[in-house]
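The complex is shown incomplete by one protein chain, all other protein chains being positioned as in the whole.
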Amino acid sequence: MGLIKPGLIATFLLELAFGVAIVVLISRARTGRKVPAIRKVAGLDALDEAIGRATEMGATVHFSPGIGDVSNAQTLAAFAILTHVAKMCAKYDTRLIQTNRNNVVYSITEEVVKQAYVDSGKADAFNPDDVRFISEDQFGYASGVCGIMNREKVRANILIGAFWAESLIFAEVGAQVGSIQIAGTANTHQIPFFIAACDYALLGEEIYAASAYLSREPVLIGCLIAQDWGKMIGVILILVGAISVTAGSTWLNTLLNK
Amino acid sequence: MVTSNAWIWVAAFFTLGIYTFPFGDNPVFRFCESCFVGTAAGYMVTANWFNYIKPSLTKLTTGENYLLIIPFIVGLLIYTRYIRSISWLSRIAIAFTLGYGSGFILSVDFKPLFVTQVIATFKDLTTGAITPIDNVLLVLGVCVSMIYFFFTVEHKGAVGAAARAGRWVMMLALGAAFGSTVMARVSLFMGRVQFLLTDWLFLIK
Amino acid sequence: MRKELPLAITFVVGLIVVLANFLAPQTFVKINNEVRTWFQLVSSLFCALGVANLTRIHGKKVSQQSEGWIFSVIMFIAMFGFMITALSVGQQSALYNNLYNNTIVPLNATMYSILMFYIASAAYRAFRVRSMEATLLLIAAAIVMLGKAPIGEVVLGKWVATWTNWILAVPNTAGMRGIQLGATLGGIAMALRVLLGIERAHFGGVGGE
Partner (left out) sequence: MQNVDRRIIYIILIVAVVYALIKPMGLPVTINKTTEDAYAAIDALQPGDVLVMGMDFSAGGIPELEPAGKAIFYQCMKKDVKIVMFGMWVMAGDMAERLLTEMAPLFPDKVYGTDYINIGYKAGGAVLLQKAVDDVVEAALNIDHRGNTLPGNFPIFDNFKSLKDAAFWVCLSTGNPGVPDWIKVVGDPLGIPGTIDVVSVSIPENMPFVDSGQIQGIIQGIRGSAEYELLVSRPGRAVAGMDAQSLAHVVILVFIALGNITYLMTRKK
């Protein structure tokens, strides 16, 4: 194995196996062959409930995909959920304000929302001014969103994507204006604030599961299954390794560090 | 005694202006918000210009590195998005950064964030850092937290019990994160109060 | 062409990076070094997108005199004022430093610090002994808060610090590591999808084909 840098051989092989699993599972899901079902994530029904309530009150729905860029997996998961939310809003004629921090993300969400309205047969109802770029600065974005939540009668607040410190600013201001809030992020340090301040919180990877569940997209489903396998292998490695170390052998440590 | 430095007054005004918001939206906050969004966008341009674009431009024009013409063209393609007929060209700029970004993640993330973390969990189950059962708890804690995130296995029976335990472990972790963040947030506020009391009002040294 | 070219660029650039990092022979390292410089330059050239988008959005507001247009005017003054001043006087001048330290610094730091209020009201509202889960969240948070602030040890004794360290070292490390291991796999999966062109959402339109 002189081809691979020493110290990275085990890493390379494991990663390669994971990659192959992803590709195989995605193509299986695409060709419609049987794949395991994905369990429903709690909080997804709440999405419909929140939009429904905003509709009854004649109020606005706000959606933020977080502040990550397009190379962040969470941002892409947010696009799939945004599609669902935008379709619901189009169906019920509920106003949707979608805010952005990243310029490239902004150009994509604009297309995502527009397409959702077109797909729902409500192309005329799409208002380009309601998909908004606020500021590239993290707290500049936060201050802008706070203003919108106060001024635009937001009663359903959906925050899904990669969030940092602004998470609690959005969630608390949302709670103060009386919104139903559904939030989710895989950024571990921000999850506690969503749990504390929102009505429903998706934990970590649950946002990927939610996007796969809602979109039924073979790419997302295949990936999720491969990730499950990866986690199972992780659990097995940890148990075997811990038992070996307890028995006084570090063979697995050595092997994985090769 | 207050400062006679006009700049400090500006900073104090912005500080107090933003602090009006938790007590209710108002025009003063809105003024500060607009200034914030504006200056931040301006800063983004000037900081990149001085620290990166200008020095690279010098390298290109002095002939030190002619190849830099390629990234200059690719980078500027992003602005074609404002011209409908050729807006697809902006995808090239995005494609380039995404290609680099994803290649980078594939190269450097897996070892330290997965493999090393797995190896670090190979603990001697008979001891612990603070109590003798800590290592057992740590190993089981990591496993049950991961089991909670199995999405293609139904949470029933043993898996269900493990997943529930996983949620409890995570709640402890998230509670700890919340508790330790309180200090961070108070620090931020203190930083501003220290500024107001020290630099503006001269109340403390 | 419009679809294939970007996908091909993503693939080739990503592959160079991967090969340079994993292969023992140094063939790709040199190419990678050049590509790396390009990446930095390309991403810093994106910096004016914010100005462009804000000009488009707020320009429309001002020209239509829609609600709050006067604040858009203020935004323009701040944006171009900062840019023109900074570009003409340079980063080392006293004027630039004053402008930076007394506008952006206080605005950024103060908006950030509003979180103290929100973390207090969120804790007050949410931390109730409603269920097993909520109680665990509350207990861990309360102990860590007491352990972090010096007064906890003064009033309650050394055990608070010991238990804070225990919570951080054992259940916290376990829970965070569990979440992180899964999230890393998610990130890797995503990167691979982008590299292979299976994921195209970033070009607009969700999902694959």
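We just call them A, B and C in the order they show up, numbering each chain from 1.
In the analysis below, contacts are C-beta pairs under 8 Å (C-beta built on N, C-alpha and C of every residue); 3 or more make two chains touch, one makes a residue touch a chain.
Values in this document were obtained by computation on a predicted structure and should not be read as measured data.
Student: Thinking of the complex as a whole, which visible chains are touched by the chain that is not shown?
Tutor: Checking the complete complex, the chain left out touches A, B, C.
Student: Determine which one of B:Val10, B:Val28, B:Ala47 or B:Ile133 touches the chain that has been left out.
Tutor: B:Ala47
Student: Please identify, in ascending order, the residues of chain B that touch the omitted chain?
Tutor: Those residues of chain B that touch the unshown chain are 22-23, 43-44, 47-48, 51-52, 55-56, 59, 100, 104, 108-109, 111-113, 116-117, 119-120, 173, 176-177, 180-191, 193-194, 197, 203-204.
Student: If the hidden chain were put back, which residues of chain C would touch it?
Tutor: Against the left-out chain, chain C lists 33, 36-37, 39-41, 43-44, 90-92, 97, 100-101, 104-106, 108-109, 112-113, 116-117, 119-121, 123-125, 127-130, 138, 142, 145-146, 148-154, 161, 165, 168-169, 172-173, 176-177, 180.
Student: Identify the residues of chain A touching the omitted chain, counting contacts across the whole complex.
Tutor: Residues touching the hidden chain, for chain A, are 139, 164-165, 176, 188-189.
FYI, only the chains that are shown with their structure count from here on.
Student: Of all chain pairs, which one counts the most C-beta contacts?
Tutor: Answer by contact count: the chains B-C.
Student: Comparing centres built from CA atoms, which chain ends up most distant from chain B?
Tutor: Relative to chain B, the chain with the farthest C-alpha centre is A.
Student: What is the distance in Å between the mean C-alpha positions of chain A and chain B?
Tutor: Their C-alpha centroids are separated by 16 Å.
Student: What is the distance, in whole Å, between the centres of chain B and chain C, each centre taken as the mean of its C-alpha atoms?
Tutor: Going by mean C-alpha positions, chain B sits 3 Å from chain C.
Student: Where in chain C do residues touch two or more other chains at once?
Tutor: Chain C, residues with two or more chain partners: 21-22, 46, 49-50, 54, 107-108, 111-112, 114-115, 118-119, 123, 137, 141, 176, 179-182, 185, 187-188, 190-192, 194, 202-203.
Student: Identify all positions of chain B at which a residue touches two or more other chains, and write them in rising order.
Tutor: In chain B, the residues touching two or more other chains are 18, 21, 30, 32-33, 36-37, 40-41, 43-44, 78, 94, 97-98, 101-102, 105-106, 110, 114, 118, 121, 139, 142-143, 146, 148-149, 170, 173-175, 177-178, 181.
Student: What residues on chain C touch chain A, complex-wise?
Tutor: Of all residues in chain C, those touching chain A are 21-25, 46, 49-50, 53-54, 57, 60, 107-108, 111-112, 114-115, 118-119, 121-123, 125-127, 137, 141, 176, 179-183, 185-194, 196, 198-199, 201-208.
Student: Mind pulling up the chain B residues that touch chain C in the complex?
Tutor: The touching residues are 7-8, 10-12, 14-15, 18-19, 21-22, 30-53, 56, 67-68, 70-72, 74-76, 78-79, 82, 88, 91-110, 113-114, 117-118, 120-121, 128-131, 134, 137-146, 148-149, 166-183, 185-186, 188-189, 191-192, 195.
Student: Under the definition above, what is the set of chain C residues touching chain B in their complex?
Tutor: Touching chain B: residues 2, 5-7, 9-18, 20-22, 34-52, 54, 56, 68, 71-72, 74-83, 86-87, 90-91, 98, 100-120, 123, 132-133, 136-145, 148-149, 162, 165-182, 184-185, 187-188, 190-192, 194-195, 202-203 of chain C.
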